[in-house]
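With one protein chain removed, the remaining protein chains of the complex are shown where they sit.
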């Protein structure tokens, strides 16, 4: 089902060179539908802040809470509005091979530049099954494989990556297992790696050969994260950002980023369940963190606020 | 769920001025999925042939046989590949108001320039229900309303059109009821109308005030149909095309166009049921028609063929 | 995908003998979901009133406004709760052969006793396509074919029925074209027919050989409709019911029945668009009709009411 239109062609090398990719948050209207105006503003903030790519519908963007038609629509929308200014990487992975095939085919058809693929979480499979799963989708276009055992309960070991790397569409790996694993890939420049852990990414980039980061924190402070990835080793900036990173991951992501965005006034305080906001004392902490790092470094222009519990809307049917 | 990105904004007047809009056919792979390569080629032929707009997933494009995610994907794909060269009008209408709302919202989100809306066929409703249905979607963007009682079993009378025309998003009406009805709208230039009947469109355009046509025949001979709509009254060209138009509508559209495209080699001979090809003697007739009008006036470059029954693939599960 | 469990087996002859089949209305909650409690009460009223079969998700039940998963769920629910007391006929027809195949397969899998199949409305097709469409689903189980050109814009002519009647699963035809057409089928007892027009059904049954009726009116007065179909020719009862039948079809069905049920207090006054209630003066008329025929002959126990416009909830998103 491939298109040969020139506009639809993205080179794998264009993906391999990206240093700052943001796993962008999806904002909602009070009835649970996407808030596309807020979303467009967020993507613009990323472009202005120096991000070179975004992940649409990643775990941060709550792809796991989207129906597939919502998900593909959001990828198509992002390409249509911003595709000439930023690389759009659709998270079309799934623990079901059928779903991964269908979504990836549709994502490339609407113009996404690359796909992000996870291994089959929850259901899991054997190493042979893992390779068969990835091979079902790799031929469709540039692909980043995502390894995050703390979510999937199953590590993608290097031998699997090396096996699928024979396909030239493999752009690289988003790796969350740490810098020693990253080093295994980057020694001799064999495999492009992005750190999937904001608190490690500075070292991954400057000491372990990572190309860059796929970041949650850059949703909030894109310019600073870009500085961290592009302008050279900077332990002082890294240290300055560490408390914010720790705050963001107090609870499973995207709980922190969702709470932060509502407090910054860049998205409505609407949560799709099972996510709920961080408690009051953590919301107070966030205001202090913003003040320490400097409001001007964060996205948005409103004053940062400590919202009350009643300010939040939690929805299960949408 | 609107986007305020500039790229997503289409002016109603840009739609109102289109003279040749093609209700483009959707070609399939042998397993029933879209054949996007063939589709891209078809859209390019329309652009090169002078069509100014296309309907994606109309009755000709077999929107009635698509799942909504396929349908929105095809709209997004078309916008992404061709949106700067041709106006893309998504048929996001439905006899279910919920579906029409959802699809129209998604269609505009992925960038379509206008929506085509049908009245609730089969289920039908009252005039009050009709107005409520159209008003549910008109606020979303430029809209063409489609009146085809021979499919819907219910006429949209002028008073309904005049009522919804208070919304500035109404670009106009695709009218199949004939030239007298068209005249009711175009007298005093009140409502823009496109003829929905190829065999009447020449007179609609030059004698009854229609702006242009939404055409099936232009799938085959875009340049000639453009000439008919743009270069002035031309009874001789109109007469020359009439036998082709009659052939195309021997059976309910898109049976004719599907058969013709397979014979011209611009799409594979794959039919989604309940459509089946025209019988052999009609396929022989088509070759004669092509020879009379001139192969060079038709899309594609292969020789026109009389296909055997066995050449066709008919599929019910896809 | 067939099941050989005994409980899942229905004989075609069990379907052929049904005299009163009600096309049951689907009631809604204020958020647009099904109101299953009200639905269960309605089905019980049909069982107690003497109906021998019900159509689930017909045009009266607004199958055209259901997603397929809702539709199959409702069939499964009905079978589970009432399958031993009434024949459950699922309207798993569609103008898309793919959808008809998928829904019919699922409907029989959850235990429906028979399928109702419409010809491809709106998209339409050739006679060959029509036969191919019906043959795609007939092998799955007992089937009633539904001919209603005033909705589909295309008559199913007798030669098509005779062609598909070679399959022993064809239980019969729900025919809306009138008694002369019915006679063509019933002469020599060749094809079982149910009238699809309440106002003609008495004559169809007693003078033209119809087996019974698939009725809208029986939603309101099941006992009287049973009397009309079972207890012998009864012109006086037929005349008594005619004004009610005329009232019910003032606007396209199910607008009348929906309005009536709200007034009788047996369903909430919730309409899925594009349906809207009958206007006030018709609602006044309905109260008069109930009083003339006798409240005790109607379903429900509450007083019949003239509802205000504000009492109704119309919903487009659900």
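Letters A, B and C name the chains as they come in the text, with residue numbers starting at 1 for each one.
Note that in this section a contact is a pair of C-beta atoms (placed from the backbone, for glycine too) under 8 Å apart; a residue touches a chain by one contact, two chains touch by 3 or more.
The structure displayed is predicted, hence computed values, not measured ones.
The chain not displayed here makes contact, within the full complex, with A, C. Only one of the listed residues, A:14, A:37, A:199 or A:251, touches the absent chain: A:251. Residue-wise, the contact with the chain that is not shown comes from A:125, picked out of A:125, A:167 or A:297.
Screening C:73, C:237 or C:293 against the full complex identifies C:73 as the residue touching the chain left out.
Check C:12, C:109 or C:287 against the missing chain and you find that the one touching it is C:109. For the chain left out of this panel, the touching residue among A:48, A:85 or A:150 is A:150.
Remark: the residues of chain A touching the chain excluded from display are 59, 62, 64-65, 95-98, 101-102, 120-126, 128-130, 132-133, 136, 149-154, 251-252, 255, 272-276, 278-279, 314, 316-318. Summarising the interface, chain C meets the missing chain with residues 1-5, 7-8, 29, 33-37, 39-40, 68-69, 72-74, 76-77, 79-83, 106, 109-111.
The rule is simple: only the chains that are shown with their structure count from here on.
In this assembly, the chain whose C-alpha centre lies farthest from chain B is A. Measuring from the averaged C-alpha position of chain A to that of chain B gives a distance of 39 Å. Inter-chain spacing, taken between the CA centroids of chain A and chain C, is 50 Å. Computed centre separation for the pair chain B/chain C is 34 angstrom, with centres defined by C-alpha atoms.
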